[in-house]
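With one protein chain removed, the remaining protein chains of the complex are shown where they sit.
Take a look at chain A:
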Amino acid sequence: MNVLFLALGAARRRAVVEESAKVVADGGTATVVVAMAKQWKNDPFAPGVTVLDSSLLHRDELLWRLERLVVYRGPEFVLRRAFGRRGNSAVGAYRRKVADRFHRRAFLPVHKRLRKDVSSRLIAQHITRAARPYEWIIVSDQRSMPEAVAVLNELGPKSRIGVAWSADHVS
């Protein structure tokens, strides 16, 4: 059984962690789509469960690539040239103290607001392009409900993927 958990609200973390672990333990595959991975840092997933930060689905977009260029690759190129042999440690410090902080605190929140309507299309693309077809979408919390409807609309009426509120009801 190949299951996609929509857990964008992170409100029922224990249920998602336990249910995804059970899917994998029963020989299936489980992918959990989360809005922010850091919300789950105290709720580790079982080995074999794939966690997908929904913001990462946007990586191929122009906005995302521009941020990579302006905030990461450009400054890192300059730092390597300027610091010579010490360039790698300068780049590491820059990433930690500047680029990653900007990405988390400024870019991601703004990006989420601007590109919200695109998330469902990207999740639908992830579903249709999956090497092993997904059989079920588990809508795990209430914030995931509107996204689930939008994803199902993107997938269209011919999609055979099932919807449930808990993996316990599809195993």
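In the analysis below, contacts are C-beta pairs under 8 Å (C-beta built on N, C-alpha and C of every residue); 3 or more make two chains touch, one makes a residue touch a chain; residues count from 1.
Note that in this section contacts and distances are computed from a predicted model.
According to its UniProt record, the chain left out of view corresponds to "Glycosyltransferase involved in cell wall bisynthesis" among "Oligopeptide transport system permease protein OppB", "ABC transporter ATP-binding protein", "Glycosyltransferase involved in cell wall bisynthesis" or "Cysteine desulfurase".
When the whole complex is considered, the residue among A:A25, A:V70 or A:V149 that touches the unshown chain is A:V149. Touching the omitted chain from chain A are residues 9, 11-12, 14-15, 18-19, 22, 136, 139, 141-143, 145-146, 148-149, 152, 162-166, 168-170.
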